[in-house]
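Attaching a single structure in structure tokens format; questions to follow.
Left out: one protein chain. Kept in place: all the others.
Showing subunit A:
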Amino acid sequence: MHTFGYRANALLTLGVTILALMCAMASFSDNFNLPSPSAQVQVLNVNWFQKQRNGNDEVSLTLNISADLQSAFTWNTKQVFVFLAAEYETTQNALNQISLWDAIIPSKEHAKFSIHTTNKYRLTDQGSNLRGKEFNLTLHWHVMPKTGKMFADNIVMTGYHLPEDYR
């Protein structure tokens, strides 16, 4: 501590160490937040349901997605990435996951939303297994923190059916 440089160095070192500790504590404090989000998805219409030339089934859906993810936000949350996936089982694969729609929620004020949309990404099967298929719609979200650990969770909504015939 005898010269200007040594004092500046000591202050900088301790200052950054304490800052890292504060960030770690902020990340740890996220564990005390127990979110209770809700989500509902309605399939309003099957716009088309066809077999592509290569033999894969493709569906276009009109969806109404409403969700309340406000409780997932804490003081250490930068943004929440949310996506809706269709999940179903085929003889080839025990779990098929197809992302239909996604969004980035920048703040808590935007975390309660209701959106009317067609699927943003194509719902295409590997094969032609979709006729009469029962599927789940799962809302996944990833909570991206300002510092520390990222949290991920989802809500599974069951009981959706695709039509028996192409249209």
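Structural remarks
Methods note: a contact is a pair of C-beta atoms (placed from the backbone, for glycine too) under 8 Å apart; a residue touches a chain by one contact, two chains touch by 3 or more; residues count from 1.
We adopt the following convention: contacts and distances are computed from a predicted model.
For the chain that is left out, the UniProt protein name among "Centromere protein L", "Signal peptidase complex subunit 1", "DDB1- and CUL4-associated factor 13" or "small monomeric GTPase" is "Signal peptidase complex subunit 1". The hidden chain makes contact, of the residues A:M1, A:L34 or A:A94, with A:M1. The hidden chain makes contact, of the residues A:I18, A:I115 or A:A152, with A:I18.
Residues of subunit A in contact with the chain left out of this view: 1-2, 4, 7-8, 10-11, 14-15, 18-19, 21-22, 25-26, 29, 74-76, 146.
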